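A single protein chain has been omitted from the complex, and every remaining protein chain is retained in its original position.
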Amino acid sequence: MAENTRETFEPNIVAFLCNWCSYAGADLAGTSRIHYPSNVKVVRVMCTGRVNPLFVMNALQQGADGVLVSGCHPGDCHYMQGNYYARRRFTLMRRFLEYLGVEPARVRMSWVSASEGSKWKEVVEEVVEGVKAVGPMDQFKRRQLNW
Amino acid sequence: MKNPYIPYLVEILDAWYEAPGDRCIKTFKVTFADPAVWDVWSHRPGQCAMVGIPGVGESMFCVSSSPTEQGYLRFSIMKTGRNTSALHELEAGDRFYVRGPYGNTFPLDEWKGKNIVTIGGGIGQAPLRPVIQYIRDNRDDYGELTVIYGARTSADHCFKQEFEEMNACGDVCCHLSIDVEEEGWPHFVGFVPQLLLEAEPKPDNAIAVTCGPPIMIKFVLQNLEKLGFQPEQVYTTLENRMKCGIGKCGRCNAGPLYVCKDGPVFSYAQLKQVPEAFA
Amino acid sequence: MVDQAKLREVAREVISREDVRLLIGYRPGTYGFRARPAFVESAEQVEELVFTPACVSNLASYLVLEEKPPLPRGAEPDNRKVAVMVKGCDSRALVQQMVEKAYERDHLVVLGIPCSGVVDMARVEARFPGVLSAGSIIREGDDFVLSFDGKTEKVPAAELLADKCKRCRYPTPLVSDIMLDDEVERFAEDDFSDIAELEGKSVEEKWAYWAEKFSRCIRCYSCRNVCPMCYCEDCILDRLKPVWMRRSVDISENTAFHISRAYHLAGRCIQCGECARVCPVDIPLMELNRKFYKDVEELYDYEPGLSTEATPLLSTFSVEDREDFIL
Amino acid sequence: MADKILKKDKAAEALKELSKFRLFAPAKSDDVVLFRQIEDPAEACLDYANSTVPPKKVVFPQTETLFRFKLGNPELREKNVEEEGTTVIFGLRPCDARAMSIVDNLFSWDYEDPYYLKRRELTTLVGMACVTPPSVNCFCASVGGEPFGTENLDLLLVDMGEEYLVKVLTDKGGKLAETIGSFMENAPEGAAAKAEELAGAAREALSRSIDTSGIEAKLPALWDSPLWKEVSAACLGCGICTYLCPTCHCFDIQDEVEDAEGRRCRMWDSCMFREYTLHASGHNPRPTRKERTRNRISHKYSYFPGKFGVIACVGCGRCVNLCPVNIDILEILGKVVEA
Partner (left out) sequence: MNARPKIGVYICHCGINIAATVDVEEVVRFASTLPDVVVARNYSYMCSDPGQALITEDIQNMGLNRVVVASCSPRMHEPTFRKTLMSVGLNPYFLEMANIREQCSWVHEDRIAATEKAKRLVESAVVKVRRLEPLEVKEVEVEPSCLIIGAGIAGIQAALDIADAGFKVYLVEKTPSVGGHMAQLDKTFPTLDCSACILTPKMVDVANHPNIELLTYSQVEEISGYVGNFDVKVRKKSRFVDVSKCTGCGACAEACRQAGRIPSEFDEGLGMRSCIYLPFPQAVPAKYTIDKETCLFLTRGKCGDSPKCVEACEAGAIDFEMKDEMLEFKVGTIIVATGFDVFDARNKPEYGYGTYPEVVTALEFERLVSASGPYGGKVVIPQRGKKKKKKEGEEEEAPRVPKNITFIQCVGSRDKSVGNEYCSRVCCMYTAKQAHLAKDKIPDAEITIFYMDVRAFGKGYEEFYDRVRREGIRYIRGNPSEIFRRGDKLVVRAEDTLTATPMEHETDMVVLSVGLMPRSDRREIIDLLKLSSSPDQFYLEAHPKLRPVDTATDGIFLAGACQGPKDIPDAVGQAKGAASAAMILMASGKVKVEAQTSVVDEATCRGCGFCVEICPYSAIELVEVNRMGWPVKVARVNEALCKGCGACAAACLSGSIQQRSFRDLQILPQIEVLGVSD
């Protein structure tokens, strides 16, 4: 694909969604035909508690421009506590990556319940806009293995 | 000179399972995709090759066919890790890569005229198979050939048909065993070192070659000594981790030996000098 | 400073005990001002033991570093205790190791050394280059007194003190069976101004700063291996199945390595500073660990390695944990 | 070619000229000296003791592609080292240059390693004599080297204060000297003698030494000696001693794939790592740091000399200087000699 310029830059965002709230919320956005940008690609996990913050690192290394982790609102976790664990882990990881020079706009987290199809759209839009504003993530990408 | 790190492409002619289980064994019969490679390829019994798939990795295996078997190479591979798992997924028609042949060989020329005893356990029969095959294909050059082989169960026996065929043919004296009693098993029940004592090969003018798990080797060597074999008459192969196969990467060293270059075949007399060989 | 004769006397007593198999302490190094770990298995060996401001190593690492090759059939593992000398900072490693159930408290005999600071050996060697014959360093008031080649030099402590000691909150061991000296009062404060300064830079500056440091990394893993908290049986960073991080050395993989290492120490690093000390290419690893440390303290009011009763930071949560960044 | 003089104030210009090649010279990153590819002569730091990481990585990169491939495509594309072009390592210490000649034995033994050897062929080594020993732990003279050693060098520079005396040692060196000829002048009478004097003094200044005769034979006999446990007790099992050793050359080979394209590459490995000898079965022939330390010392001082006739150690002292727990190869060798 052609070089991304700031104007045409379409960020690639990997999202980790918990099965019970956010994935269902994203499904609801679909059933409600709520349109949103196609930049976010979802990995489904059962709970945000499963998401290892090092996954963020892997995604960025692989070339993702941003990462989103989304789960149930506090207190609503299907497994009671998973989102609380995730919140701690990601709070720390996000601050740490910022300290290394990774814009915080690239590492986002949200609470989207199964009923919040429209919130999912807003989250996606906000994350995409945020990443667009900081541009492509090149510095940490694995060097291309040119054939 | 050819870059020794670049492997040759081979095509699988046939592939089958020798033994089941978590650590199952699969045999691949392959030929070079480019027939011209046959002109530069020559291996001798005991020699090894790096076998692998780009994107997965490479591992060292002995060539389990004899050079007297023309037009193909055989590899019998136990599933132990990442690379072997990927190889096990392959079937006839699939392709992988091979480079070699590497290492030294069993001194079959020196052994001419002697009685040969092979003692193998489990997948350890793979390096012995080319020796047996080579001798059978040059039957007149050698004395008696005694094959001693055992595995955990009858299902775990590698090269089953070939043993049957040898027994039928009668040019080989074949002793087989399994570790624990099984219904309908007509042969010995017990471990290979015991089977060796049972078979009681004579040390005179004989060479013993043994391959198998380290614990088996340990007791086979003891029992060969009991039977009167001298260290110079006993040969085995070493298997260390290898990466380059050509004496550079340092991984396979056992004391001063580069197993990939100086080995894999060693006489017991040689190994006795190298304490790390049995580590 | 610890009375060396008393130290040896205590050590002799301890190692003579039937239930103690090993005492880990310090002995003079092979050259210059260095001191190094000593592994004492009998009373005869205690004569070489010392404790001086040159005793920089965190010996707690050895409690989890021991390799356990297959035990011969029928052999019984030696369950006798291990005695270990610890400074204030080192003692926190013991606490954290126990929080993580690396061993039970009664596995140890802890010889606590209240510590007023160790030297940064690189500073010493830069100041007195070319000293081969064994020199000694002692603490006298606000100075270090260095003796070598028949000479004696006095240097204000602050000039040679290791950075971590300048911020030491816990100079007296938090856990010990035998305290070898009087308690040392906290003589320094840690305001994390170094971290705050870096935090204040722009993302570009930060990335440039770290990229330069990480590009030097040769992935010798000394930072990992020396760390008293890094003792996984099988480090995920060495794994091939799955590959978390490639072994090839370049800025991307090096950065991944340092992120992984630092993250795995979040809420666990006890600030002994060993990783930064051993790095042959001077990557300021503590600036990574300290970032987590600072955040963890600010956000969760948590300091690892203070109480064996603590719950590991990331194995717990509070409903009230901050979440201002969450959409 | 006769000896030349390169005035220090001309050195930058000479380096600028050399930077049309792949030029590596010592440079500072914070306080760490490393060999780096130099574009701007100002980056070079010729006034250095010794580099933390030896220049071996120029000819034996820490990570090196062997070939590339595309998944599903049988073709393998070999890495072409030739493309890297002429390489100059400027200002390396004689011990590091000598180390390369020692490693050459390994890479040209039996199978020739095309990557390494090609790069060696492309590389010109410009040494910098050690007027003062770079560290208290230098012991090059004990293992066949010299502070002013010329082995394997193409040019040798001697720091005479205001200027460098440039000794041309090989044709390759001569050619390189020609390219910077305009910045040099002929060495005056007596320069060589003065250099000899400096060399003598430098040799005198080496403070550590070991009598290596007999170690090769003695090491195998000490296989079961308790000394190994003693000297390895503090070992952390890290890779500092081996990665920073100019003669250590072990490597691993791994495949990396990215989006259906990949490469097979090799990277430095260390016999001090547990995983180095670990079998898939979990069996480890060198299960503890004791066996690994024994192997490291034995390899350098017994196995390698047994095979190639030369000790695989050049006495640069890096492993002693940088070992976090002061494991000291000279102390170990001392114990071997005594034992």
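Chains: A, B, C and D, in written order; residue numbering restarts at 1 for each.
Basically, contacts are C-beta pairs under 8 Å (C-beta built on N, C-alpha and C of every residue); 3 or more make two chains touch, one makes a residue touch a chain.
None of the values given here were measured: they were computed from a predicted structure.
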Left-out chain, listing which of the shown chains it touches
A, B, C, D
From the listed residues C:W244, C:F257 or C:F292, report the one that touches the chain absent from this view.
C:W244
Can you tell me which of C:H264, C:R277 or C:R290 touches the chain that was removed from the display?
C:H264
If I consider the whole complex, including the chain that's not displayed, which of D:D110, D:D171 or D:D259 touches that chain?
D:D259
Need a quick check: the contact residues on chain A for the chain that isn't drawn.
1, 4, 10, 12, 14, 19, 23-24, 26-31, 33-38, 41-47, 49-53, 55, 58-65, 75, 78-82, 85-86, 89, 121, 136
By the contact definition given up top, give the residues of chain D that touch the hidden chain.
71-72, 259, 282
Residue-wise, where is chain B in contact with the chain that is not depicted?
17, 20, 24, 26, 79, 85, 88-91
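Operating definition for what follows: only the chains that are shown with their structure count from here on.
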Between chain B and chain D, what distance separates the C-alpha centroids? Give it in angstrom.
40
Whole-Å distance, C-alpha centre of chain A to that of chain C, is 36
Where chain B touches two or more other chains at once, by residue number:
81
Two or more other chains are touched by the chain A residues 142
The chain A residues in contact with chain C across the complex are 53-54, 57-58, 61, 74-75, 81, 84-85, 87-89, 91-104, 108-111, 122-123, 126-127, 139-143
Taking the touch rule as given, give the residues of chain B at its contact with chain D in the complex, in rising order.
1, 3-7, 9, 33, 54-58, 80-81, 95, 97, 214, 240-241, 243-244, 246-251, 253-256, 261, 275-276, 279
Inside the complex, what are the residues of chain D that reach chain B?
66-67, 69, 71, 74, 76, 78, 106-107, 109-115, 220, 223-224, 249-255, 257, 262, 264, 266, 269, 271, 276-281, 283, 285-286, 291, 295, 298-299, 302-303, 306-307
